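Note that one protein chain is taken out, while the other chains of the complex remain in position.
The first chain written gets the first letter, and so on, giving A, B and C; residue counts start at 1 in each chain.
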Amino acid sequence: MTNIAIKINNCSIRSNKVNSNHSSINISENLPKWAFGFMATLTVVILFGIFIFLLISGLGTFREIGLGEFFLGTDWNPTAFNAPSWGILSLVAGTVMISLLAISIAIPFGLSIAIYLSEIASPKTREILKPLVEMIASIPSVVLGFLGLLFVAPLIAGIFHLTNGLNALTASILVAIAALPTIASICEDALSNVNQRFREASLALGATKWTTIKRIVIPAASSGLIAACMLGLGRVIGETMIVLMVAGNNRAFPHSFLDAVNPMTANVAIEIKEVVVGSLHWQSLFMIGFVLFMMTFVINFIADLLIYKKSL
Amino acid sequence: MKIKNITSESIYFSIFHAMTLIGIGLLILTLILLLLSGYSVIDQDFLTRNWQHRDITQGGIFPAILGSLYLGLGVIVISFPLGISTAIFLTEYSKNNLLNRIIQLAIRNLSGVPSVVYGLFGLVVFVNILSFGSSLLSGVLTLSLMTIPWIITASVESFQSVPQKFREASLALGATQWQTIRKVVLPSAITGCITGGIIGVARALGETAPLIMVGATFYLSKLPSSPLDKFMALPYHTFILATQHSSPYANSYAAGTAFVLIMLTFLLSLGAIILRFHFRSKKDW
Amino acid sequence: MHKTVISVRSLNIWYSDFHAIKNVNMDLPENQITALIGASGSGKSTFLRSLNRMLDIIPSAKIEGDVIFKGENILDQDSDVVSLRRKIGMVFQNSTPFPKSIFENIAYGLELQGIKKESRGFWKMFSNQKYDSLELEKSSHPLDKAVVKSLKEAALWKEVKDRLHQSAFRLSGGQQQRLCIARSLAVKPEVLLLDEPCSELDPISTRKIEELLTLLKEKYTIVIVTHNLYQAKRISDHVGFFHMGELMEFGSAKDIFEHPNQPITKEYVCGGFG
Partner (left out) sequence: MNKLNLIVLIFLISCVMAYIFFGNNANDINNPQNTQNESLAMKGSDTEVQLVSNLAEAFTVKNSNADISVTGGGSGVGIAALINGEIDLANSSRAMKQDEISQSANRGLDVQEFILAIDGLTVITHSENPINQLSIDQLGKIYKGEIKNWKEVGGNDTPIVLYGRQSTSGTYNFFRDSVVNSDYSSEMKTMEGNQAIVEAVKQDTNGIGYVGVGYAKNDKGEPRQDIKIILLHGVGEPPVSPLDELAVKDGRYPIARPIFQYIPRLPLKNSILERYLQFEASNEGQIIIENAGFYSLNDEYRNKNQQLFNKIK
């Protein structure tokens, strides 16, 4: 006890001395530190609060609904005429179908654009095109959804001889457009980060430009490229407005890309508005939100590890 | 062999070239389609008049433009200080230990979390618990939460790209840490933070899902005058016109509104790109 | 003997577990050039950085011992690091101009101390102020005076006086390094620490810096870390030889180069393992 007291005493004496010596510096020095520390703590706490909040709000779901019923049930109908059903599998299937198709449309385009910008285009072309690609990224998804309703859905309906184009395919095409710039831009970064010396060394050995790209640049940038695709996938999964407007949103479990689907994001956005705060339906929507959160978080996390291998 | 290589190279290169052109073409196509569907309604009245519900041809989308501008301003005011401060603290003040790196990693990942999730949070916390209602304030706070991780990520990157030797040189001249940050680090990094932030705000302005959940408004008799007023916003207005308004001109008006929205986000992104370009050309290290 | 400015007593430094400086004692003489030589990793830069507490910014570094400057142990946690660094300036291996104009680079250290000129507000970010060198030389503002003086001291004034508004990065490597020296001089230090200032420069620029240092020692105490034995021979009055974290030998330049006591010193200065 006494030891501690003495130590504390010592400390206070020392800090007093510091204060009296350079008090002005100490205040002007520590004030920003404290201010930034406070803001940072606040921000971090709020951001992590979202995660905890979703989890807590959603966990109540499982007091009344079994895990199996929730995750494996294929019918989502909480406001049913008879007994409500709470299976999110068809919602997840909708999300997965749209995501996979969209990402497989977006990746070839994104990668091509990235290779073109980083390896083939002249610096001048690049200076013009790169910002243009970034501007595609800022097209709001509601605009894409609207254009999808007006133009893409009828087009798809015409091509496949359907009477309407509100289905997973239409949604996937539009979502792919939304994710394209993300993928292209990050792929381009990954390719540009490959050391110029590798290219020069390869070219000096008599390789053609394409061989160099294929054998040297792409393998060297591979982790960044994969990460870009993962980030694109995260963006695709989270896309809400497009799927809300053009995916058809029916309850049936989808069997083909020409079926209408009801992805998780659209379902949450539609239903959360009506439910009574705290009810089972409310909690289950938060659980869906949490599942969505975890899906994107894990995907981004993997992408992040690929980009910043060294950071942890 | 050589010929084969060259041909395959030219084939691949033309594929890449073509795909790039298609990608860029999509952007231009989007604009053209919007203009084709909406050009008949876009005029000065459309931009400056109050919304007339019964006969939409008599009115304009000024309340929605104003609402979106307020939202953007609010997001800037809230998310810039918080985001940049957090980035400063994480990169300059706190120790570079495991916890710090985990926090940075988590924040980077939060920037990919879907906007509906933020909408859920905003709906409960701001609209219900804090009872701000479906107000401008709730919208601003929700969109800010979504933007903050983007700003932090961009800012942390920007701060980390300032060479360590600048900090050492400044400290060696007898600068305090705060002086070093304020006079050497911040001036070099702030443009990166701001451009990242503006792009974030541009994206936030186009977000509709959180506004659906927080509750943008269909009709307002008066423009919002306080943060607790109801508001209209361009993306939500586009959505409503596209799905719910019975006027035969609704689609044209939706296209016009979408065009204005896109121009707004493009202007912001373009501003950010120009700013970045300007400062990159000045950056010599 | 010259008066001692900094005296180091039983200095030990660890980076985590690595014992980087082992029980070093040294008295640095006033108005002299002291060169620290030794192989890479022998601890000379670490030692140099401990002299103005620049080791503080390396979190894993741990210091024991005393460094007495003006009767005060600067390693004491209570000592005022900021004013210490103003008195003991430092110039680094890579020239480190700030991304500012030449004028602003020099003025930086003084602005830290509150000597300022009126700000031109936000738009300064987008344009560069022009300076008239003749007016500056006549100016009575302490900031202008100090900038002109230190640029002249660093023998840089003639070369840059007409482009003070330009980015410091547009100077050549040697000019940048002299700019950094001038920047340190502007805060009126008593001791100048230089960490391999010429290692990235061509011989002509190196020569200019060496000439500059010999001029400066009239007014300042200079400690320089160098890999270049010829440089040490040319400019230094005293030499300390480091090996594996220990100070093997410290004495006048003449002694070290011509009659080293230790065989290992002899081997090093004769180019045995350079």
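Note that in this section a residue touches a chain if its C-beta (ideal position, glycine included) is under 8 Å from a C-beta of that chain, and two chains touch if they have at least 3 such contacts.
If you're wondering where the values come from, they're calculated on a predicted model, not measured in any experiment.
Participant: Tell me which residue among A:A121, A:A168, A:I216 or A:A260 touches the hidden chain in the full complex.
Facilitator: With A:A121, A:A168, A:I216 or A:A260 as choices, the missing chain is touched by A:A260.
Participant: Which one, A:N82, A:Q196 or A:S256, makes contact with the chain that was left out?
Facilitator: Within the whole complex, the residue contacting the unshown chain is A:N82.
Participant: Among B:L120, B:I240 or B:A255, single out the residue that touches the unshown chain.
Facilitator: Of these options, the touching residue for the absent chain is B:I240.
Participant: List the residues of chain A that touch the chain left out of this view.
Facilitator: Within chain A, the residues that touch the unshown chain are 75, 77-82, 149, 154, 157, 163-164, 166, 244-245, 248-253, 260, 262, 270-271, 273-277.
Participant: Going by the touch rule given at the top, which residues of chain B touch the chain that is not shown?
Facilitator: Residues in contact with the chain left out: 52-55, 74, 77-78, 80-81, 127-128, 131-134, 137, 182-183, 186-187, 190, 212, 215-222, 226-230, 239-240, 242-248, 250.
Here is the rule we use: only the chains that are shown with their structure count from here on.
Participant: For this structure, which two chains have more C-beta pairs in contact than any other pair?
Facilitator: Highest contact count among chain pairs: A-B.
Participant: In whole angstrom, what separates the CA-based centres of chain B and chain C?
Facilitator: 46
Participant: Could you grab the centroid distance between chain A and chain B? Build each centroid from C-alpha atoms only and quote it in angstrom.
Facilitator: 15
Participant: At least two partner chains per residue is the criterion; list those residues in chain A.
Facilitator: 25, in rising order.
Participant: Name the residues of chain B that each touch 2 or more other chains.
Facilitator: As it turns out, chain B has residues touching two or more other chains at 176.
Participant: Mind pulling up the chain C residues that touch chain B in the complex?
Facilitator: Per the stated touch rule, the residues are 52, 54, 57, 59, 82-87, 89-92, 94, 96, 98-100, 108-109, 111-113, 126, 167, 169-170, 180, 183-184, 187.
Participant: Tell me, which parts of chain B touch chain C in their complex?
Facilitator: Spelled out, the residues of chain B in touch with chain C are 95-96, 163, 165-176, 179, 183-184, 187-188, 278, 282-285.
Participant: Taking the complex as given, what residues does chain A use to touch chain B?
Facilitator: 25, 28-29, 32-33, 35-37, 39-40, 42-44, 46-48, 50, 53-54, 57, 108-109, 112-113, 115-117, 120-121, 129, 131-147, 149-151, 177, 180-181, 184, 208-211, 231, 234-235, 237-241, 244-245, 265, 268-269, 272-273, 277, 285-286, 289, 292-293, 296-297, 299-301, 304, 308, 311-312
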